[in-house]
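Only one protein chain is missing from this complex, and each of the others stays in its spot.
Here the chain labels run A, B and C in written order, and each chain numbers its own residues starting at 1.
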Amino acid sequence: MIRVQREDFDPGAELAGFSAGKTSVGGICLFIGLVRDYLGHSPASGSGPAAGAEVRAMTLEHYPGMTERQLEAIEAEAHKRWPLEDTLVIHRYGRLEPGERIVLVAASSAHRDAAFEACRFLIDWLKTKAPFWKVEHTRDGDSWVDAKESDDAAAARWEK
Amino acid sequence: MIRVQREDFDPGAELAGFSAGKTSVGGICLFIGLVRDYLGHSPASGSGPAAGAEVRAMTLEHYPGMTERQLEAIEAEAHKRWPLEDTLVIHRYGRLEPGERIVLVAASSAHRDAAFEACRFLIDWLKTKAPFWKVEHTRDGDSWVDAKESDDAAAARWEK
Amino acid sequence: MKVLYFAWLKAKTGIGEESVAPPPGIATVGQLIEHLRTLSPGHAAAFETLSVVRVAVNQDYGGLDTPVKPGDEVAFFPPVTGG
Partner (left out) sequence: MKVLYFAWLKAKTGIGEESVAPPPGIATVGQLIEHLRTLSPGHAAAFETLSVVRVAVNQDYGGLDTPVKPGDEVAFFPPVTGG
């Protein structure tokens, strides 16, 4: 299941619903991404706040419609690659403060290998394919977060 | 933190306590292991229930004292290897029914790579080093679960 | 044709969504970009460095050679940074 929403989510409630009544699940792997309080990127050369400047908040913009379409494609791809019982992707948009949850991905399977790998795959692909953009609000001004080469590399591991 | 207990745990509450008030955490990876309703092992040759026989319950025996000591060592090793904010290991013992939670491991870090790898490391090492033993209760009788070669292989990946 | 802009492309064009009636002969994303560049200095600025611009046609990723036709939804945005 995928959900794109402005409001926060409750990881415990999501987990409970995710595995409720299933006795064929051996393992659940879950990842939660949170807003950190410092800049995780190199600002564009010569402009914008310095790396390490305090992040007071960020705003996540997205492309409604395409986001859901891409997340569903990513989820379907995970099910093609691993024998999964279930998957869950929740991604927020809008203004978020440091410490707030941004994203949850989870995968359950009879075996822990599949659960771990699918969970990692979901977040790696999501980070390079789902149309979200972060703008960070710092004391020194706003700056659009640059895409990370490390994210491209992480996603490329799953290309085949 | 590590905990060895008979009673169930609430993953949502554990997660909430785990990241509360932290704004330096970028990602949390969590794994939950559950009791499955079928035998996940090859029974000892010529005796015991056939593979695939329905598991009605299992009992987890452990070595009090050594269990805590080994889990603390595993946790300390994870902190040596990755830049982690926090780790959590909860392992239950006693009688467990299919669908029940057995174990929770979690790791938080500024970066998702470290959170994922440490979480995987914790469960892989725990499975080959923490002194727990499962006996499965099936319609055809009880059988001690054999250690899996795949678990040894998974743990060996982390030897260095 | 509906054209959408996101993130700093929206900031540069000053537009989130516009209806564009491209002149005849425009059959690909690349040709559409050439046309859009002529619409305003903001548009020209948004498309100054194509290496940092991504495109989706009808909500699927495309490239400069992807065909476009009247009725399509074409979106331009930077590399994504969600998660």
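One rule holds for everything that comes next: a contact is a pair of C-beta atoms (placed from the backbone, for glycine too) under 8 Å apart; a residue touches a chain by one contact, two chains touch by 3 or more.
In this text, all values refer to a predicted model and were calculated from it rather than measured experimentally.
For the omitted chain, the shown partners it touches in the full complex are B.
The omitted chain makes contact with just one of the residues B:Leu60, B:Leu88 or B:Ala107: B:Leu60. In the complete assembly, the contact with the undisplayed chain comes from B:Val145, out of B:Ile2, B:Val55, B:Ala110 or B:Val145. Against the chain not displayed here, chain B makes contact via residues 33, 60-63, 65-66, 69-70, 91, 102-103, 123, 126-135, 144-148, 151.
Keep this in mind: only the chains that are shown with their structure count from here on.
Identification of common neighbours of chain A and chain C yields an empty set.
When chain centres are defined as mean Cα coordinates, C lies farthest from chain B. Separation between the centroids of chain A and chain B, computed from CA atoms only, is 25 Å.
The distance from the centre of chain B to the centre of chain C, with each centre set as the mean of the Cα atoms, comes to 50 Å. Among all residues of chain B, none touch two or more other chains.
With touch defined as above, chain C holds no residue shared between interfaces to two or more other chains.
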